[in-house]
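Have a look at the structure below before the remarks.
Only one protein chain is missing; all other protein chains are in place.
Just so it is clear, A and B label the chains in written order, and each chain counts residues from 1 on its own.
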Amino acid sequence: MENLNLFIRSIFVDNMIFAYFLGMCSFLAVSKNVKTALGLGVAVTFMLVITLPINYLLETYVLKAGALAWLGEEYADVDLSFLSLIMFIAVIASMTQLVEMVVEKYSPSLYASLGIFLPLIAVNCAILGGSLFMQQRDFGSVWTAVCAGGGWGIGWLLAIVAIAAIRERVQSYSNVPAPLRGVGITFIITALMGIAFMSFLGIKL
Amino acid sequence: MAEKISYKSVFFNPLSKDNPVVVQILGICSALAVTAKLEPAIVMGLSVIAVLAFSNVIISLIRNTIPTNIRIIVQLVVVAGLVVIVNQLLLAYAYDVSKQLSVFIGLIITNCILMGRLEAFAMSNRPWPSFLDGVGNGLGYTIILVIVAFFRELLGSGTLFGCQVMPQWLYNHGYENNGLMILPPMALIVVACIIWVQRSYNKDLQDK
Partner (left out) sequence: MNKQSSTYTIIYIIVLVVVVGAALAWVATALKPEQTKNANADKMKQILAAVHCAPANNTLVAETFDSRIKGIVIDEKGDIVDNAVAFDVNVADQSKEADTAKRLLPVYIYSDDETGTKYILPLYGQGLWGPIWGYIALDSDGSTVYGAYFSHQGETPGLGAEIEKPEFQERFVNKELFKDGEFLPVTVVKAGQRPQGNEDYVDGISGGTITSKGVASMLDNCLAPYKNYLEKLTNNND
C-alpha cells in the first residue's frame, strides 16, 4: 500500500519534469513530435526501473557507511560513500550499453524505434537524479526503489508526451513572436504546466 | 586545422553568440534548481567551470588513446571523478552551500554541456584551446545562472546574497515579495525571457 502511494506520488507530485525539471536537455530536444517523445519516454522509464533497484542494492550493501558489515566484523567501519556518484553513473552507463546490445540482438524492430535514444539516456539527468533522490531519501526496500523508479519514469513519459502534443499544435496553429519560437515558448509552456502540477501537492496519499 | 582556431573566438563565443544555455539549450536542469538564491548559483557556476575546464583538458590529453567503443564511458568516468572531488572540496570548505546544493552537485555529471563539449571540442582539439573552451562555456553557463538568480532573489525574497536590498518604504506602500519567483517554474520563465531578449537582437538565432 505504502509503495502504491509512493508510485502514484512519484508520477504526479514528484514529477521529474514538472517538479524537479530533470532531464530537460533530451526533453527539449526530443519533444517536437509525439511519436519520438513516446519512444524516449518508454526508454527512460525502462532504464529507471532497471537502474534504481541495482543502485539501491549497491548503496545498501556496498557503499553506505557500515554497509560492508555483512563481509565480517572488520569491515563494519568502512565508508565508501564518496564512491557512490561514480558507481551510480557507471551502473547507468553500462546498463545502457547492455540494454542496447540485448535489444539490438533480439528485437531489431524495437531497436529501430528505441535504439537511437539509448545513448541519450546515459546522460539524462532524470536517471541519475532518480538514484540520487533514492540515496537522499533512505528508501526502505528494493520494492520501494522499483515503485519509485516506475513512477518517476511514467511521470517523465507523461510530461514529455503532453508537451510534445502541445508543441505540435503550437507550431501549426498559433502566432508566437519570432524570438520566442521554438525553445522559448516551450520553456514557458513547461513552466505553466509545472505550476499546474503544483496543485497536486495538496493531494493526501 | 586545429591550429587555425582563433583562441579568442573559442573563449568569447560561448559567452553570448554560442551560449550553452540559451542558444545550445544544454544544461538546463541544474540551471533551474539552484537559482532561487545568488550564492548557490555562483558556487554551482564555479563548480561547473572547474569540472568543465579540467575534464576538457584531461580528455584532450588522452584523446588519441581512447578506444572508440567505450568513449562515452571513459568521458563519464573522468567527469564523475572530477565531480566527486569538487563535491568533497565543497563539503570540506563550503559546508553550508554544499548543503543547499545537495544532489545538484552530483547532477553536474549529467549536465549535457559537459558531454556536449567533450564530444564536440575536446575529442578533436589540443589541451590549451580545450581549456579555454571549457572555461568559456562554463562562464557562459554561469552568466545565465547569475542573471536568473539575480531576478529570482531580488523579486522573490527582496534580498541579494541574503542582504535586504528592497527598501522598507516600498513594503510600507504595499509592495510584497513575489512568492512565485522562488518556485522552480519561474526559473524557466526567466530563462525564456532571456532567450526572448537575446533573440530579438540576434535575429539569425531565431527559429523559422
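Things to note:
Please note the rule applied: contacts are C-beta pairs under 8 Å (C-beta built on N, C-alpha and C of every residue); 3 or more make two chains touch, one makes a residue touch a chain.
Predicted model only: the values in this text are computed from it and were never measured.
Among the displayed chains, contact with the absent chain in the complete complex occurs for A, B.
Here the missing chain is touched by one residue of B:L15, B:I70 or B:L154, and it is B:I70. Per the touch definition above, the residue from B:L46, B:L154, B:L183 or B:L205 contacting the chain not shown is B:L183. Set against the missing chain, the residues B:M44, B:V84 or B:L139 yield one that touches it, B:V84.
Interface residues of chain B facing the missing partner chain: 36, 65-70, 73-74, 77-78, 80-81, 84-85, 88-89, 91-93, 95-96, 99, 102, 156, 179, 182-183. The chain not shown here touches chain A at positions 13-14, 82-83, 86, 136-138, 201-202, 204.
Convention: only the chains that are shown with their structure count from here on.
Rounded to whole angstrom, the centroid-to-centroid distance between chain A and chain B, based on C-alpha atoms, equals 21 Å. Interface of chain B with chain A (complex): residues 25-30, 32-33, 72-73, 76-77, 80-81, 83-84, 87-88, 102-103, 106-107, 109-112, 115, 183-189, 191-192, 195-200, 206-208. Contacts from chain A toward chain B in the complex involve residues 18-26, 28-29, 82-83, 85-86, 89-90, 93-94, 97, 119, 122-125, 127-129, 132-133, 136, 177-185, 187-188, 190-192, 194-195, 198.
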